[in-house]
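Provided herewith is a single structure, encoded as structure tokens, for subsequent inquiry.
Left out: one protein chain. Kept in place: all the others.
Up next is chain A:
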Amino acid sequence: MNAIVDSRTLDPKKLIKGATGDWEIVVGMEIHAQVTSKSKLFSGASTEFGGEPNDHVSLVDAAMPGMLPVINEECVKQAIRTGLGLKAQVNLRSTFDRKNYFYPDLPQGYQISQYKSPIVGEGEVVVDLPESGGQITVGIERLHLEQDAGKSLHDQHPTMSFVDLNRSGVALMEIVSKPDIRSSEEARAYVTKLRTILRYLGTCDGDMEKGSLRADVNVSVRRPGEPFGTRCEIKNVNSIRFIGQAIETEARRQIGILEDGGAIDQETRLFDPSRGETRSMRSKEEAHDYRYFPDPDLLPLEFDQAYVDALAQHLPELPDAKKARFIADYGLSPYDAGVLVAEQEQAAYFEAVAKGRDGKAAANWVINELFGRLNKEGKDVTTSPVSPAQLGGIVDLIGEGVISGKIAKDLFEIVWTEGGDPRELVESRGMKQVTDTGAIEAAVDAVIAANPDKVAQAQAKPTMIGWFVGQVMKQSGGKANPQAVNDILKAKLGI
């Protein structure tokens, strides 16, 4: 293992206030990401979520006498892909170790993991901070493959616990960050970004509700400029929001102890979201002695660079590259580009809309109208009732001056609820913008004639023209071209 290095420069904005002065939070994370694969890491049993308890259990998963693990090559490929996606070193030789402990949902009495030499070494993740702005780089220490455990069910019988081994042996990637995170916002943003990368790569579905992504969060605090403090590890936090809460809560607890003259005990803690506190699980003294040693049932995992290169060739465009391309090719703001690339499907939707159109206009419509509406209805782009072609049609109609932006919103609503071709809808429902200057002039004249007092006011204060525009638009049922209305009003009012 490498020595722990402080890679960050102190940012006073990130400090939190204690009773006796400022403190800096230091966070490092171990993310357990379930590998997307059909079968388990060392057996042919299905990894499908759900199913009756113990439906997906092979003789190997149940640790029957004489059973042997056989590595699943697909899981190896997924780990390599992930390593590449984290710009990390992929180790051409790695080994599997046994981590020994007794637990009813651990059938072998040991977990097969990679302790001494992991499949992936150091890498990094660039993280945008949406709330405070700016960007940080979080170092990756390592990524290794390991088996998940089963699940103990304590609520099935009055005096006994049951064990479900469906998850037993499912492949996990443990992704260990360096202690490069300095606030709960950074931590949330890091996990969000990591999740995005994994989902782009297709190596983990990132579904935290199903437990596909879980975090062990290491938290310590220190006075600015001081060396790292003693850390506590908060185990198994299963939502991004809870990660943020757990860090805040734990940091406050540690600051309280330190400010009272106490010392932090290195220990493992649990976060209880319902009570908003972390609780001690076990102290350093109670820590297990896992008696790690190389698993003699498995040969070292070896492949050559060509194998890695072949996988690298088929990697999808990753979020950072896509974001840069969106900024360069479509002229998007970094913020908009960041929002669009957060999910691959969103980015694809945007590109389908933007193709051959104005990128900024497309981004506006996708982000503001479409995402807004999707959010409200609890949908995502994959289940959007408005297709990219339909949304593109709306953007075209605005661009061509056929409809105004306001009418476009009405049109979007119609397409959302009723469907149909936007251009045909505009025709059939008479939503076309009035660009006929004669008709507009008549409306302008009528408004001017009816409001002589306002005319005098407008001539004294030209910004009053807005009121006239409003009146004319009202008369036209919103269909008049606002620019034409403006121009004609200016001429007629002499302002």
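Keep in mind that, in the parts below, a residue touches a chain if its C-beta (ideal position, glycine included) is under 8 Å from a C-beta of that chain, and two chains touch if they have at least 3 such contacts; residues count from 1.
What we mean here is this: contacts and distances are computed from a predicted model.
*Asks:* Any idea which of "Glutamyl-tRNA(Gln) amidotransferase subunit A", "Biopolymer transport protein ExbD", "Spermidine/putrescine ABC transporter permease" or "ATP synthase subunit a" UniProt assigns to the chain that's been left out?
*Replies:* Listed in its UniProt record, the absent chain's protein name reads "Glutamyl-tRNA(Gln) amidotransferase subunit A".
*Asks:* I'm checking contacts with the chain that's been left out. Which of A:I16, A:I264 or A:L298 qualifies?
*Replies:* Residue touching the chain left out of view: A:L298.
*Asks:* Tell me which residue among A:V120, A:V163 or A:I488 touches the hidden chain in the full complex.
*Replies:* Missing-chain contact among the listed residues: A:V163.
*Asks:* Which residue from A:N100, A:S239, A:S387 or A:N486 sits in contact with the chain not drawn here?
*Replies:* A:N100
*Asks:* For a quick check of understanding: of A:L59, A:A312 or A:A439, which residue touches the chain that isn't displayed?
*Replies:* Candidates A:L59, A:A312 or A:A439; residue touching the omitted chain: A:L59.
*Asks:* Hey, which chain A residues sit against the chain that's not shown?
*Replies:* Touching the chain left out of view, chain A contributes residues 59, 62-71, 98, 100, 102, 104, 107-110, 161, 163, 289, 291-293, 296-299.
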